[in-house]
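Structure in structure tokens, see below.
Every protein chain except one is present and positioned as in the full complex.
Just so it is clear, A and B label the chains in written order, and each chain counts residues from 1 on its own.
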Amino acid sequence: MTLYHFVGLGMALFAIGAAGFFIRNNAVVLLLCIEIMLNAVNLIFASFARFLYGTEGQIFIFIIMMIAAAEAAVGLGIIIALYRSHKTLDMSLIKDLKG
Amino acid sequence: MTSEYLWLLLAFPALGVLVNGLVGSRFRETTVAAIAVSSVGLSLAVALGFFWKMTTAAPVARIVATTLYTWLSDGALQIRVGLLLDPLAMVMVLVVLGIGFLIHIYSASYMKGDEGYRRFFVYLNLFIFFMLLLVLADNLVLTFVGWEGVGLCSYLLIGFWHQKKSACDAGRKAFIVNRIGDFGFILGMLLIIVVFQTVDYRELATIVKGSHGVSPGIIALMALLLFMGAMGKSAQFPLHVWLPDAMEGPTPVSALIHAATMVNAGVYLMCRVSPLLGQSPEVILVISAVGLTTAVYAALSALGQTDIKRVLAYSTVSQIGFMFVAVGSGMYAAGIFHLVTHGIFKGLLFLGAGAVIHAMNGEQEISRMGGLFLEIPATAVAFIAGLLALAGVFPMAGFFSKDAILWGSFEHFGMTFWLVAFAGALLTALYCGKLFGVFFGPKKYDGHLHLPSRLMVWPLAILAAGALTAGLLGFPMFTKDTVFARFLGFPATALTADAGALHNLEIIMTVLQGVAILAILTAAVYMFTKKKDRMAALGDAFPRTAALLAGGFGLDRINDVLLVRPVKILARFNARIIDSRIIDGAVNGAGYLTMFAGRLLAGLQTGQLRHYAFSVIAGTFLVLGTALYFAGLF
Partner (left out) sequence: METVIFWILSAFAVAVALAVVFFKRAVNGVMSLLALMLALAGLYVLMGAPLVAFFQVIVYVGAVLVLFAFVIMLLNLKESVQPLISLVDVKAVAPAVLFAVGIVVLTWLALRDAAFSKAAALQQPVIGLRQIALDLFTKHLLVFELASVVLLVAAVAAIVISRKEGERP
């Protein structure tokens, strides 16, 4: 196995997550897609850490995990609030971002 | 010497400004005044200490200099915040602080009860600070900082009673006219920087005295441009128009700024750049000619004034003209000597006038004053001492300094020039006589008089003593080698060879002048006190002449027609055509364009999360792709 294997896999996962973000309407699934992308990035960090022989890559992953946890907490809080106010999670129906 | 204490001179007034300016609103009037007066007093004490050191030091060691900070540095050009205290600066510092101190004391009483009491003292201290900066600066740029600073304070103090429209207008006028002069100052400074790569006075002197290979025309241009600045600040014809109007300010301000200190800054500047003047005889001629014109013209105008302060204002313009005559004659020591004596007696006269105005509840018209001698005797005696000094009567200070100037002009430019200057001196005596009418002759005012307080009388007494004794500095008479000149250490230019020699002609002329002035003064006093009504009738008999004199020969009218109206017409044209059509059109056009573009782009804002994410990722791709492209990866 080389760096390319791991980076290739991370890349593929990221692409899936990104594509999913575009073709799904459910807000919860959108958050899941974001999680996929975050994990893909984590994987790439880890593989670079492995192949460049440094601790920084792994430490970075820890920090990203913490941020991901925070993001999930806030994101889910937003989803709950959204559901309360709009009675739906269909993002194609929610157009409040229009100024 | 102890140059490390030099900054103290500046520090005390600055401290006064800060204390009174920042926390003064909580203080009572007396506290504010105490702080302001003591800040100047402490500074004066330091200055006296330096003066003592300087008089005991050898003439070559009479320079105290220090560099506080390098402001700008660009290769050869170094602009420093440096202080230079040489005898010339010392004299100026003593004038500024000495007279400034007395005027501060006087103001503490004069301004009592004014709602702007604190503001007044903050401005006054600020003025002292900037004036000292101007005087102590060791280079042109720093001098210019002080120069503009005193200009600002002058503006603020002229317009001190800003509820009065005339005061605001006068302040603006002073500011704008000074801009014209400053324009010359800046150009001259830039030219010096370009040519000599330095602004330091001492370096400049060394360069100019050596073989610098710069054409005399350029040097003359520098001197001329700097003189233009001096003309603005020192109110020389035709840039003097602001000074009579500046009398709208409180009287102590007129005394301090518009008589004793700031308006003399131009003379001081010319002395500072004397090496440049020494190399350009044409400019010297210009300076003398302007000085002489101003001296005579302003003396004539003073004669026509009916407002006591405006008489004194025109008189100031005239006396500064005499100083410039001295500078133009290469007699810097005489010019500075007259600056000192004039500072003392004109400060005295203004303060005295202030006391009179104060006593008469703000009345400034001479025609409504008279017979005040017995009412306010102390003020009257001091005022008359000032008048005698201004006229140049024998034992008074003005006699010595004016005599030195008249003789210098004769020696340097010849008979005709002297005659005109002498006429100016006689006119001085004439308008001095007119002011005697304030104290003698029939009583014109029967209201209640406000007697001046002791705080106001004491400064008058001290200044009167100064006006009486300052002439001693001009001893020994009939030589260029007076006590004052020796202290100043100015090279008496070409006159060194016979500096100590007596001139029979000079003695004869001095006596002649003295007698003539005394005669004219006596006659004038008689006419303006005993025959006051006939003098008034004279004005009515020749109304046009009187109006001409009173209006300063209509220079304001000329300015109005030649400058103000065209500018106004241009402004109206700009407002009506250029502004409303072209500029507004452009502005509105920009607005329409923005709205149009906005409506176009608003389509991008769908509210759909997906579309925003699209933009984010597309942007990322763009940046990443660009980075990779420039990294040479595809």
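Here is the rule we use: a contact is a pair of C-beta atoms (placed from the backbone, for glycine too) under 8 Å apart; a residue touches a chain by one contact, two chains touch by 3 or more.
None of these values were measured; they are calculated from a predicted model.
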For the chain that was dropped from the view, give me its touching partners among the shown chains. A, B
Residue numbers in chain B that touch the chain omitted from display: 610, 614, 617, 621, 624-625, 628, 631, 633-634
Missing-partner contacts on chain A, residue numbers: 1-7, 9, 11-26, 28-29, 31-33, 35-36, 39, 42-43, 46-56, 58-59, 61-63, 65-74, 76-81, 83-84, 88-90, 92
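By definition in this document, only the chains that are shown with their structure count from here on.
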Chain A and chain B, separation of their C-alpha mean positions in angstrom: 74
Across the complex, what residues on chain A touch chain B? 18, 21-22, 30, 91-92, 94-99
Would you tell me which residues of chain B are touching chain A in their complex? 605-610, 612-614, 617
